[in-house]
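Left out: one protein chain. Kept in place: all the others.
For reference, chains read A and B in written order, and residue numbers begin at 1 within each chain.
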Amino acid sequence: MTASPPPIPSGYLAKIAWHWRHNPKADLWIAWFSIPIAYNIMGICYFTLTHMMPPPTATKSQAEVVEFLTSFSDQIRVGFGVMMISLGFLVWANGLIGWLIMRMQVPYAKAWGLAYMVAMCGGSLTGAYMSGFTLSLAAMRPDRDPEYSQLLYDVTYLSFDGTMGFFLFGSLIWTVVILTDKSRIFPKWFGYTCIWNFTTEFLVSTAMITQDGPFAWDGTIAFYIDTVVYIFWQIIYAIVLFYAIRRVDVPMDGFRRARSGNVPQAQPEIGASLAPQAT
Amino acid sequence: MASKSPDSPLEMSEAEAARIERHDENPLDGIWIFIVGDLFIFGSYFVTYALWRHWYSEEFIASQQVLSQGFGIFNTLVLLASSWFVAAAIRAQRAGDYDAAGRLTLLTMGWGLTFVVSKLTEWVIKIREGYTFTSDMFFQFYYFMTGVHILHVLFGMLALLRLYVEVKDPVCRNNDTAESCAAFWHMVDLLWLVIFALMYLMR
Partner (left out) sequence: MNYLFKDRLALVWIGLTILTYVSWQLSAWRQQEIQVDLAVSMTVIVLAVIKARFVLRIFMEIGHASRWLHILSDVWVVGLPIALLVALTW
């Protein structure tokens, strides 16, 4: 016989407390919740405060750049300040996904998981940190030489688009890994939809070439369509990840053993019977 | 599929487990969700193109005259034939005639390769003539659309390779995967039909 944890109480707060104390996947769920929290904070900052999304035009003259930086100086700095904190959450999410990929039944699963994490780190380095630093830098002293201001402005938006180079490989890794995974933690259709993300992000590369029109960094195709597809995909991905956590087998390590009472070795892996048979 | 383990209190109910499993109900939906979504993404590109064409119609029509319709027609016929062949390959595969299916898949890949070569030749000729991505708005759209399309063609070649392996190797034969690969290739053809109309034929 095993000592099982107490039954789930009915009260709202009591339920949360129960999950906090006994849920065998609590660590995974915390990592999962960091995704909606971090992305929402980042999204709100990007759209309302920092003026990263939608981006201003690439054809701004030096005087216009200075005016832009002067009028939004406070907003930009506050926005990036908040965003830098929220970015920390994404480290958790990144680890969660890397771990999930490593647990898939794929040849070289560890390498794929690590490659994914590296790709995401590269993406956040260029897209979030670098663009955040350069635009805050420009906004900090808008009265400096306009030429430098314009330089920082250009660096910001180009490095922001540079993220896509990394994210593109992130979604390519998703595609390969999900389609070849025998344990079917993720549904196959999600693997295919990663190709949407791959192709739309591929097209952002035109922003490096043109300054004006639909292919510039503020263009219909390079920015708006890409962003709509990305956000749509990101929502699907959070939902799919939710179900993946439900069906993944967690190892019976010390952390989990302590939480589910004194469980002897005979305890099967939690959720093991849920894993679908390989087809 | 719901767990019966009484030791883990967090297991799903039958209904919840069924909902998670539902994506396996129709195994072909995987590729179809992708294809229909991709059609809409391409649809948004087509509408963007139409808007710009409407705003700068003179520039667009003048540049459109430069394109060689011969290449366009040839590429269309090549892709239509490839679609026909891969559809036949799937019929053969279903009938259990794996040799014929393999041959037809190889021929389809031959058509695909012909398309890639002909498209690249067309690009090289245009670039030699001095029409590059930055020449004007029409050529931006031209290189963009044909570029995204050729990206899909390359993915499609991988799908065909998968189909060939599927057909040749008795271990991994699976009608659903084979049909998914073929459907991807048909999508490449289908998108080209619209791109051809928009880029080469519109007046």
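Keep this in mind: a residue touches a chain if its C-beta (ideal position, glycine included) is under 8 Å from a C-beta of that chain, and two chains touch if they have at least 3 such contacts.
These numbers were taken from a predicted model, which means no experiment stands behind them.
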| item | value |
| --- | --- |
| Partner chains on view for the chain not depicted | B |
| Option from B:Ala81, B:Leu106, B:Ile127 or B:Val165 whose C-beta touches the chain left out | B:Ala81 |
| Omitted-chain contact residue, chosen from B:Met109, B:Met145, B:Leu160 or B:Ala183 | B:Ala183 |
| Missing-partner contacts on subunit B, residue numbers | 26, 28-29, 32-33, 35-36, 39-40, 43, 46-47, 50-51, 53-54, 57-58, 61-62, 65, 69, 73, 76-77, 80-81, 83-89, 91-92, 95, 97, 100-101, 103-104, 179, 182-183, 186-187, 189-190, 193-194, 196-198, 200-203 |
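Assume only the chains that are shown with their structure count from here on.
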| item | value |
| --- | --- |
| Distance between chain centroids, defined by C-alpha means - subunit A, subunit B (Å) | 28 |
| For the subunit A and subunit B complex, residues of the former touching the latter | 2, 4-5, 7-8, 22-25, 184, 187-189, 191-193, 195-196, 199-200, 202-203, 206, 209-210, 213-215, 220-221, 225, 229, 243, 246-247, 260, 263, 267-268, 270-271, 273-274, 276 |
| Contacting residues of subunit B [partner subunit A, same complex] | 1-12, 17, 20-21, 23-24, 27, 29-31, 33-34, 37-38, 41, 44-45, 48, 52, 133-134, 137, 140-141, 144, 148, 151-152, 155 |
